[in-house]
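A single protein chain has been omitted; all remaining protein chains appear in their positions.
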Amino acid sequence: MNAAAINCLPSPGLALRRRWASRGMTMLMGACAVVVMAPLFLVIYFLLREGASALDWNFFTQLPKPTGEVGGGMANAIVGTLELLGMAALIGVPIGVMGGVYLSEYGSDRVNNWIRFAADVLNGVPSIVWGMVVYALLVIPFKTFSAYAGGVALGLMMVPLVMRTTEEVLILVPQSYREAGLALGIARWKIITVIVVKTALKGIVTGVLVALARVAGETAPLLFTALGNSFWNRNLGQPIAALPLQIFSYSISPYDDWHRQAWAGALVLMLLILGLNIFVRVLSRGKSAAS
Amino acid sequence: MVQTAPLPVSSSASTVRPSAPASKPPPAVPVDDLPAFDIQGFSLWYGSRQALYDVSIRIPARQVTAIIGPSGCGKSTCLRALNRMHELTPGTRIVGSLRLFGDDLYASGIDPAYVRRRVGMVFQKSNPFPTMSIEENVLVGLRLNGVRDRAFLQERLEESLRMSALWDEVKDVLNRPGTSLSGGQQQRLCIARALAVQPEVLLMDEPCSALDPIATAKIEELIQLLRERFTVVIVTHNMQQAARCSDRTAFFYMGKLIEYAATREIFTNPANPQTEAYVSGRFG
Partner (left out) sequence: MSPLPRPTTPGAGILPVSPRWPDRSFRWLALLAALSIVALIVLVGWELYAGAALAVKKFGVGFLGSSDWNPVTDKYGALPFIFGTLVSSVIALLIAVPLGVATALFLTEMAPVRMRQPVITVIEMLAAVPSVIFGLWGVFVLVPWLRDHVFQWFKHTLGFLPLFKGPIYGPSMLAAGVVVAIMILPIITSVSREILRSVPNLQREAAYALGATHWEVIRIAVLSYARRGLFGAAVLGLGRALGETMAVTMVIGNRPDISASLFAPGYTLASVVANEFTEATTDVYLSALFELGLVLVALTIVINAIAQLMLRTLAGPGSGKVM
């Protein structure tokens, strides 16, 4: 009986070969994973190697020097990026969160499916297109590039991002909390704002920060809206500098000192974005009340 | 209609009663003799699925009424219809009338929120709000409904917690999160939260199904205290519980009210063979 069973099996040689093939594929896939991860480490390595030496006090406090002169900094671009992010948040967060509330708390499945679909499609619209749209929407009518236009471009990009993440975390809030609120005769909007949104607040903040981190590095939507500026922006109706813009224009310039500063700017931008991402990770690691 | 169940005429006697005309003028009887709920010819659909069939029942005030029946029999649906909570499920439809102390709860222009302030509810699983302290949990119904008076809030806080037999256990830790309490305490906190808005009726949807026997005993004790001031309607799948703590019991089966009578009648001398089969444990 045993012998008969063994006879049915393929030869030991084949079994061995199959096992080795399996092991070989595992190694190959692992190697692919290493290749996929490598660019992050390489980018960070070069940012540190090339950028860290150019980071000094002047970089954070001074304006860019005129073409060809050595020295100067990106103080205006750092501040400009923060201002643009602030304006983007003013547009993207309220609309995105309210839209997420609608998707999760009201609305019919059919309408919601369409809106979700539209949001996902919108998330895939290339960022440069937002620049063109806002150019046509704000720059042409007001006849000037402006910080406002840049903020609007980034803000509009944030809307679908924030909307989807808000919806996802609101759906995780157990239905029983809404029922408990309703059974107390509390108006629905108060239940949503005071109980549901508050319960999911951590998740919503996480989503907002992720969206901010995403648009913080965007260059394309700013090219023809915020435009860039070598000086301080004293009026949001005027062009404003931004880190990604400055990195772009410096890195395609022919000057070594500007290349050096582009690396330094990229390092700062990367730290800002990685910092936001790591903060989000720490934040969401803590126990989520919604789960 | 296959409804053959004996239906009560008033809160004290249980005799067979022909179904009353659906549209009756506001009753001329003194307010105090009104049943808490007077339900006539009530049917309910979830989309195309009918969940309740022509239910007529009068639930007396200041008594404990238990609703029993096998799962899926419509007992929870019936309970949720009492404060219009079933409307959270999209696509529900009702016919018939449902009056609370003579007021039609389904009249057009009635805000469901108004109904739910008069008819409070406690759920199967305790659900204190996780972002709020014990105190905030109890007072949330008042605060979010616009009550600002501090002295009044304080008074309601203590009274509600005392009524739900929780005051002595939590009076020193009112600022701790509501979710820091044990399961049974959380359920009593939810009862306190429901009582704080001073409803006329308290609905309880299997309030003990997630609790251990000791916590269950406490809640049952509490229900005995509550009936002195409130009307309580409790849904339970536990027949011993219905027998222990209710004055009257309604038996539902397949969306129909089969029998409604004094609890002792139901458990010792049921009029309907289906009721008998159920209470003697032969199905369900």
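Note that the chains take the letters A and B in the order they are written out, and that residue 1 is the start of every chain.
We adopt the following convention: a residue touches a chain if its C-beta (ideal position, glycine included) is under 8 Å from a C-beta of that chain, and two chains touch if they have at least 3 such contacts.
Please read these numbers as outputs of a predicted model, since none were measured by experiment.
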Sole contact to the chain not displayed, among B:Val55, B:Leu142 or B:Cys245: B:Leu142
Residue in contact with the excluded chain [from B:Arg117, B:Arg193 or B:Lys256]: B:Arg117
Chain not shown, touching residues in chain A: 18-19, 21-22, 25-26, 28-30, 32-33, 35-37, 39-40, 42-43, 46-47, 50, 94-99, 101-109, 112-113, 115-122, 124-133, 135-137, 156, 159-160, 163, 167-168, 170-171, 173, 175, 178, 185, 187-189, 192, 213-214, 216-220, 223-224, 227, 244, 247-248, 251-252, 259, 262-263, 266, 269-270, 273-274, 277, 281
Touch residues of chain B, complete complex, unshown partner: 11-12, 30-33, 60-62, 88, 90, 101, 111, 113-114, 117-118, 120, 142, 145-147, 197-200, 229-231
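Keep this in mind: only the chains that are shown with their structure count from here on.
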Approximate Å spacing (C-alpha centroids) for the pair chain A, chain B: 49
Footprint of chain A on chain B - complex, ascending: 83, 85, 88, 90, 112-118, 120-121, 123, 125, 127, 129-131, 140-141, 144-145, 190, 193-194, 197
Complex contact set, residues of chain A against chain B: 108, 174, 176-188, 190-191, 194-195, 198-199, 201, 289
